[in-house]
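Below, a portion of the complex is reproduced, with chain positions unchanged.
Naming follows writing order (A and B), and every chain is counted from residue 1.
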Amino acid sequence: MKDGFTTNEIMVTTAARMLRDGEVVFVGIGIPNMAVNLARRTRCPNLVLIYESGAIGARPERLPVSIGDPTLVTGALGVCSMPEVFQYYLQRGFIDVGFLGAAQIDRFGNLNSTVIGDYARPKVRLPGSGGACEIALLARRVLIVMNHKHRAFPERVDFITSPGYLGGGDEREQQRLPGAGPEAVITDLGVLGFSSDTREMVLESLHPGATVEQVQQETGWKLRVASPLKRTEPPTAEELRVLREELTLPGGAA
Amino acid sequence: MSKRMTMTEAMGRLVRDGDTVVMEGFTHLIPFAAGHELIRQRRKNLTLVRLTPDLLFDQMIAAGCARKVIFSWAGNPGVGPLHAFRQAVERGLPTPLEIEEYSHFGMVLRLQAGAANLPFLPTRTFAGSDLPRVNPRIKQVRCPYSGEELWCVPALRPDVAIVHAQRADEDGNTQVWGLVGVHKEAAFASERVVVVVEEIVSRELIRRDPNRTLLPGFRVDAVVEEPFGAHPSYVQGYYDRDNEFYVRWDEISREPTGLDRYLEEWVYGVSGRQEYRERMRATYERLRARAVPCEPVNYGY
């Protein structure tokens, strides 16, 4: 914690700042959950939290360990069935922001959470899509949160669980995929966007202490860097206070 | 007409070797007591269906009940992988396990199509994903209005649904609150339905709040009363999720020997959920729900 905050904390605050008040957010566990709850307690009091489990407008008293935690129901605005959440909310276009993570992400923002190696003879069998494939296609804005490690940033993913920009350029439009494609990747080193023409990943902002060399080293292809390259604003004292005092898991940080 | 049975009777009469069995519950209401009884009865060659196989199927796979799993997310939420599932898929141990894989949305629609007696349902997911490439059951259908190609999934019609719920009457009229997941679709899609509840209540209590009813009794073949029957998952209004156990499972299941020891002690080593509950009295007390009652509404006219 050389800068007075952890890498998790800067990932959470960076993700939280990408949310706009009043948005309807499909929340996962871990860092996205922290980010949404931080935003709700600071700049975005009117965020609506929706979980693919069917909890609508959740007001968790404790940090949920899973997206089906009972604290997401007690005091929620509503509960709906999973056929409804996927059809009437997500597919209907009412989810403004979806968060995703994965084991691998590639140059064009395609995500793999299915398998390392060959599907039929897996080296590592990962959990699979869950709701990720449909979130990548049907949420209005897709934000990705991942740790920046070389093995997680290959040039091509082994398996496209959740499509990003496919082979880049206008391939996503050509193949008539719904949705706009991923907007940003928030890592422990910085923030990456996607170039508007080639759709390849571009380093846009470095977190305090991180260097371009370090990011390149953890990336499996020659990474484009925006010019000017921004510096991520560090967490404010108030953000850190909320994170540390209000958003800790029972028995430890998230 | 009472459909009350013991868990032993219900699993013995309604689940057969080789059946396709859906045991839903998204984090909430996972039918662990029923799964343990199937392990004790050494049911074999089952095709197991759940969006999230969870610890339940990890245990059933390790115990040798499963031939195949149909699923969409196989992990221990917030903790790590499912070790028995991975062993079986990556190395075919203890026996090879066939998998059939969708996204959550795809699984939900397979059950919804089954419940609606339709051969398929269309969706806007899957476009650009490799999932249809590895699962040929995910196909395309052309919209007769717009001409666009949509992806679609085939109906799933399991032999049996095992549904955990808060309460039912003796006739099987079943009520659920909190997360309802895909419970209703799983039950309507299936040929036979076993309901496991925390408590059997009077018919009158059910009739006083008909909007909470998930399933009517005529859709249910057996009702089993099994308090604490969803542990280590949870039941809203009854007990919390045993998050500590989910973390401990990672250790227990990392080596087959640990997993076997667990099954020996907590599945084969007990006569049923009652003994399990008694041996876990302190946990049961720790997890017991506090009272957060809703306000009653008026059904008069």
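Simple rule for what comes next: contacts are C-beta pairs under 8 Å (C-beta built on N, C-alpha and C of every residue); 3 or more make two chains touch, one makes a residue touch a chain.
Everything quoted here is computed from the prediction, not taken from an experiment.
> Just one copy per chain kind is placed; express the composition of the whole complex as a label formula, please.
A x2, B x2
As a convention for this text, only the chains that are shown with their structure count from here on.
> How many angstrom lie between the centres of chain A and chain B, each centre taken as the mean Cα position?
A distance of 28 Å separates the two centres.
> Please give the residue numbers of chain A that touch chain B in the complex, ascending.
Within the complex, chain A touches chain B at residues 29-30, 52-55, 65-70, 72-74, 79-83, 86, 90-91, 114, 119-120, 122-134, 137-138, 159-163, 166, 172, 175-178.
> What residues on chain B touch chain A, complex-wise?
So the residues of chain B touching chain A come out as 26-28, 51-52, 71-75, 77-78, 81, 85-86, 89-90, 101-105, 108-109, 112, 123-131, 134, 148, 177-185, 234, 236, 240-241, 243, 246, 292.
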